[in-house]
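To keep things clear, I will list the structure first and then write my remarks on it.
The other protein chains are all here in position, but one chain of the complex has been omitted.
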Amino acid sequence: MSRLEIYSPEGLRLDGRRWNELRRFECTTSTKNSSNNSDGSSYLEMGQNKVIAVVNGPMEPLNKAQVNQEKALLKISINLTKFSKMRRSNSSNKNEKRILEMQTALERTFSETVQLNLYPRTMIEVKLHVLQQDGGMMGCLINSVTLALIDAGIAMYDYISGVSVGLMDQQPLLDLNSLEETSLSSITLGVLGKTEKLSMLLIEDKIPLDRVESVLSIGIAGCHQIRDLMDAHLRRAGAEKLEKLSHQ
Amino acid sequence: MSLLSVTEQEYLRTSLESKNNNNLQPIRPDGRKIDQFRPMGISLDFLPTSNGSTRLVSSDGTEIIVSSKVECVDATGLDLGDFLVIDLDIQGYRDDSIYVNQMKSILYKSLNSKLMESGCLKINAKYSFKLCLDVLVLSKFSYPLSLISMAIYTTLQSTNVPMLLESESEKNANISGRSGANQPKDIELNIDELPQFNDYDMKPLNFQSPLIFLIALIGDNCIVDPSELESSVADNCLLVSFYDKKVTAPIKSISLNDSYIKGFTPQHLQKSIKLVEKIAPDVVAALN
């Protein structure tokens, strides 16, 4: 794909965004109405990414050997469905190395931010189902997990929001879609709340060292924006629920 | 499935076995009639990269997602069984478990022959569509096969396939020979012998897939759409398929629990089939 298509001289990207614009970001929480279900859940659409997250716990660990006397065990699993891409993949993605790596990265990130020490001898299980992928998967997963954990009422120090940033020559581009992602080098970062602390940083491509700072700063700004969007949703959903409960 | 106490089981059994004099109905734990389903919500077409998609949420919290994708394949040298792929992923069960595989094979059997008979996947003499159905069961509380079949039904009802350019279909009909190694080809490829599709126009697949009904047998009673509680005390369960306005094969018995496995009589079978014949048209109407 020509460089011009990805970022035109007029400053427009393939989908009409400017360099510092996020994609469409919509989310819901408590997606299930029934009480005998999960403790928390979220559904997130970020561009054409569609992810369902389901949280169970804190609960008794299924396996006694996993009991940690000090804190809860956090398990995150990713189910990349076969139909999630334009072309259906024939093999199951479950035990692919890349997926296992992503799971570990998410578990490490959230183990720091969730107050696991409050729930000793229990297990918290997060299941992610990717229904459709469109670039920037990792950032999208981070946001889904954050929403679902908060929905489940699990104590966290702060939000973690994630986004990917690509570098086109000298120009950082925020929140890459899949076309951009395949042709640019990119990084994914997870930011703690409204701070500038990074709780996750994935750089898998070559990025000139002197550009890293500008890439990070737009990424952090994007994460703050996402955090505000999630916060706005949770407040609104919370207020709705509170209104219903106030009949009591 | 959660464990029940002895007294709970006994209570449920007696309620479900009982014959109320007034209306001859067993007392189901949620008060339903024997032929009443639990309400459900269905969302369609939320996956733009699939040809059809459904999310079905039943009132007990069962959640099922189905996606259908079609691709164009060279039909020469392919068996009748090669045009349909069903993948079933039930959370909490291994993909190679008996539970999942049994369900998968029932779905495949009930669907494949009818799909082939209808000929709706055919493009022209040489090419055909291949249908891939992916079923993801996010949560379930009783045997989910009936709900899966409904989700597949609505998915296929809303599935659109690319339309063939008129001239191309004729052209392709004349192509003969060309050794057909069965290599699936991307529909956008522009090779001569491949059918050419209209870029934007899609047409509905137009196939009504068979529905599968679950009839739980308890004592002399037959009840439709057994819930988790009912499943745990049912003697047996009949699985009855319905296609093209009539009851059809496969009809099969499955056990819903490990504690109450009992045989069934021809009367049960007759009663169940009658029940399905009575309710199925309503269900089809509700799903359309």
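Letters A and B name the chains as they come in the text, with residue numbers starting at 1 for each one.
To be clear about the criterion, a contact is a pair of C-beta atoms (placed from the backbone, for glycine too) under 8 Å apart; a residue touches a chain by one contact, two chains touch by 3 or more.
Operating definition for what follows: contacts and distances are computed from a predicted model.
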Given the options "Exosome complex component RRP4", "Chromatin-remodeling complex subunit ies6", "DNA/RNA-binding protein Alba-like domain-containing protein" or "COMM domain-containing protein 2", which would UniProt use as the protein name of the unshown chain? "Exosome complex component RRP4"
Considering the complete assembly, the absent chain touches shown chains A, B
Would you mind spotting which of A:L14, A:M86, A:I99 or A:A155 touches the chain that isn't drawn? A:A155
Which parts of subunit A are in contact with the chain that was left out? 18, 20-22, 24-28, 30-31, 33, 35-36, 39-40, 43, 45, 50, 57-60, 115, 119-122, 150-159, 174, 192-196, 217-218, 220-222, 224-225, 228-229, 231-236, 238-239, 241-242, 244-245, 247-248
For subunit B, the residues touching the chain missing from this view: 2-8, 10-11, 14-15, 18, 20, 27-33, 35-46, 48, 55, 59, 154, 158, 224, 279, 282-283, 286-287
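Here, only the chains that are shown with their structure count from here on.
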Subunit A and subunit B: spacing of chain centres that average the CA atoms, whole Å: 33
In the complex with subunit B, residue positions of subunit A that touch it: 32-38, 48, 50, 52, 54, 79, 81-88, 92, 127, 129, 131-132
Can you check the complex and tell me which residues of subunit B touch subunit A? 46-50, 57, 59-61, 63, 65, 67, 69, 71, 87, 89, 91, 95, 132, 134, 136, 138-139, 141, 186
